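Chains shown are a subset, placed as in the full complex.
A, B and C label the chains in the order they appear, each numbered from 1.
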Amino acid sequence: LRFAILGAGRMGVEHGHALIGLPDAQVVAVADPVEAAAQTVARLTRAARTYADPLDAIHDPDVEAVIIVTPTSTHAALIEAAALAGKAIFCEKPVAADLAETERVMRIVQERGVPFQIGFNRRYDAPYIQARERIDAGEVGVIEQFSATGRDPAPPPLEYLKISGGVFLDQAIHDLDIARFLVGEVTEVTAVGSVNVDPAIGEIGDVDTTTALLRFENGAQGVVQNSRRAVYGYDVRTEVFGSGGKLVMDATPKTALLRYGEGVGMDHYHFFMDRFRDAYRAEIAAFVLALREGRAPTPGAHDAVESLRLALACTRSLKEGRPVRVQDVQATP
Amino acid sequence: LRFAILGAGRMGVEHGHALIGLPDAQVVAVADPVEAAAQTVARLTRAARTYADPLDAIHDPDVEAVIIVTPTSTHAALIEAAALAGKAIFCEKPVAADLAETERVMRIVQERGVPFQIGFNRRYDAPYIQARERIDAGEVGVIEQFSATGRDPAPPPLEYLKISGGVFLDQAIHDLDIARFLVGEVTEVTAVGSVNVDPAIGEIGDVDTTTALLRFENGAQGVVQNSRRAVYGYDVRTEVFGSGGKLVMDATPKTALLRYGEGVGMDHYHFFMDRFRDAYRAEIAAFVLALREGRAPTPGAHDAVESLRLALACTRSLKEGRPVRVQDVQATP
Amino acid sequence: LRFAILGAGRMGVEHGHALIGLPDAQVVAVADPVEAAAQTVARLTRAARTYADPLDAIHDPDVEAVIIVTPTSTHAALIEAAALAGKAIFCEKPVAADLAETERVMRIVQERGVPFQIGFNRRYDAPYIQARERIDAGEVGVIEQFSATGRDPAPPPLEYLKISGGVFLDQAIHDLDIARFLVGEVTEVTAVGSVNVDPAIGEIGDVDTTTALLRFENGAQGVVQNSRRAVYGYDVRTEVFGSGGKLVMDATPKTALLRYGEGVGMDHYHFFMDRFRDAYRAEIAAFVLALREGRAPTPGAHDAVESLRLALACTRSLKEGRPVRVQDVQATP
């Protein structure tokens, strides 16, 4: 399978590493307006060609599949172009911050029948995979409560936040997608939020600390807590509780050295890549495997749309200070 | 200090054990309508006298302090009688399921100036004490998020539930009181609930699985999840998160034997007494110590009232399907 | 069952606490040359009589069983007197530091047929009981390796050490007894030792840091490491490994509060009573239960002798700088 990597930033390098370890995959082109960055990833992946314009890579007849890790604002247009060109597509989340645009582009993907995978990497993190398997095996029984915590070590740059669509679309969406992955669809959300980390975040109309109460279609109750800053590291913990028991997904400690003294202390990774490297590798491997076996990769267009809708419902609930039914969030053309 | 234990059930035995280990305390009377039960606790505690009627024990001139562990419906009247008789009072929670009655009796306690402690035992559980100290020491910085899970292994008998005041008053109140203890007063709650464990619980108008979203006066956000049934044991976990870090209060595992195989497993105690024995002992020791040193014991009348108000706010939010301001919950005489 | 507690020191108080919680037991006498100490324990246990001389308590016709927690040097004589008087006996380890004397007294106990239990409390610590059960259930398969670490927070007073019989008899004997309890008899030991903690310990001819290599009768290999000082607390960890798996007995952490930061830290209790309180209570409860049910309590005379022999073998190996066969350690009259 011949790939083009669109975008030679940090995730371009990362997915490049993932692809060079896979026997079925070959990177033939890298696109980035910054020539040096494109060259670096091309060297790493032994790609023959670099392009300044990702559209050129999409239309390179040698390219069968594209990995889109360009800035978020370009995702929708590139997905559309790749779908029209009949290329398989892996795209970092989100498709777009706008539901109408997301639905429009996803419709094109589905009409063209091109394989599409959205980068909800956490679905490929080992404990989440294992939890899904155990839920399927009935270990948890009927799921009754869901709880997720998602905290980053520090907020992204303000410039990034300005175009991120807000904390629910940018950060909480990972936890919301996992809620859907493990429990099912959500019918209603009540969200609160505040600015604790940086007043500048408030000045651009966003918040940095949020809590959402979820009601699931199947009757389960859920909570999701997010923060843009955890001084102790990348804190991602998810709990599923039901009539049969409880599963907790958490990182193993960063450190395999135990020190003995007073009190009990735990640590976390501070860098998302340390925390989720295996998941990033696994999602790319899964994408390649799905292509090779002719299966639809997952999570796909439906999840891209529905997890976005859920994040938008949280955003609206926070803005309007009231519970919001997820179904009421519809694209307004 | 000469004590009477009012009520010779399980908690009477337990608090009897606590008292016989304390050099400053002496149990002189035990009251219970069931003569055999009263005798058992009297034998354990070497109490000289038993009474069928707790009022007789209250008015025993030899008695300086009473431990009230009678059925909940009798608490208010016994507190009132003891306060009027000038006796120091330790009473299992709650004072009453009714806010007006609770406020009335607490007012009497305060007017009479008798020492009063309410049995929110969790405040004396080691991790909660330590968390409180570390918060005071500034380790957590500004508290931004609170999260509590409280799950019992199995629901109490239906007869008990019928008079319990509902799940928020009977069970969640411990987590709500801890929220107040660690973070501060709550201004608004949004609660949801459902019946998953036993349809009979629904038939008596109660629920067995609840989630509440809390907004604190100081801006923090909180969630509290409760269930009447956890097949894996007594699950009580509390998390406080702030600008300076995170503290998690949880039980140490029940088992100090590690087995190696596939997967990682943890366990919990199935019996609340195993889980909280040390806390029960500690709260009684603290009560005795406060009496000896002439300090007001804690938690006292104010906490009895305010934690009840918070639980009632959750109850109302669940019933009315909307956020409820805690201040709006007032006694209606 | 009517008990006399001989010795009103720390362990007298502790075992007094254990007895007052047991419905079948009643303390009728306490003996200690220090009147005030005897009175304190008598008050705690509601014992009617105190004696200055433990022999008077042994011969008190009301006394059916004795708890011997007097200084070590008196154990043998008191056991002998109690056996001759037909009283059931619980005695703190050791019977004596001398093998001949231990064998002589244990022979009297056995000839008289009085119930006898030696205070190897660790056999009643929950993880050791559970390990024994799982080994019996075949979980570990054929045991192939044993490993024990035993470290105290700080050495006892030098005055105590002088009459303790040395580190193997005083401290390591607990780990050696557990080796016998979990794996079986030991045939050969190679021990090394050094003075790291306090030169004064060396000056009295003892060591404070030891390692012993054990060969078991059933072919298993073992190691035991001891130290008189661990700055991080009471470190007792035991591992049994075999064809079927591995069991690790360790304390649960002292602290149920988790802090998040850099590195992973664990803690231990600093006080042996915090670490082993439940085991002390359990061994007394087991003794009482065995008496009530007419069973021989355990560990008994045989274990008192054989664990001592093993400790003496280690002592000899260290002294002579060579492997010692346990069978070669015999009483020299």
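Some points to look at:
As a convention for this text, a contact is a pair of C-beta atoms (placed from the backbone, for glycine too) under 8 Å apart; a residue touches a chain by one contact, two chains touch by 3 or more.
Here the structure is a predicted model, which means the values were calculated and not measured.
Complete-complex copy count for the single protein sequence, taken from this structure file and not limited to the 3 chains in place, is 4.
Rule of thumb we're sticking to: only the chains that are shown with their structure count from here on.
If touching chains are joined by edges, the resulting network of the protein chains shown connects every chain directly with every other. Two copies of one chain, chain A and chain B, form a contact in which over half of the residue numbers belong to both partners.
Chain centres defined as mean CA positions place B nearest to the mean of all protein CA atoms. With centres taken as mean Cα positions, chain C sits 57 Å from chain A. With centres taken as mean Cα positions, chain B sits 42 Å from chain A. Each of residues 253, 255-261 in chain C touches at least two other chains. Those residues of chain B whose C-beta lies close enough to touch chain A in the complex are 142, 144-145, 147, 149, 151, 190, 192, 194, 196-197, 209-211, 213, 215, 219, 221-223, 225, 227, 229-232, 235, 239, 241, 243-246, 323. Within the complex formed with chain B, the chain C residues making contact are 17, 20-21, 44, 46, 125-127, 130-131, 134, 139, 245-253, 255-261. Residues 230, 232-233, 235, 253-268 of chain C are the ones touching chain A in the complex.
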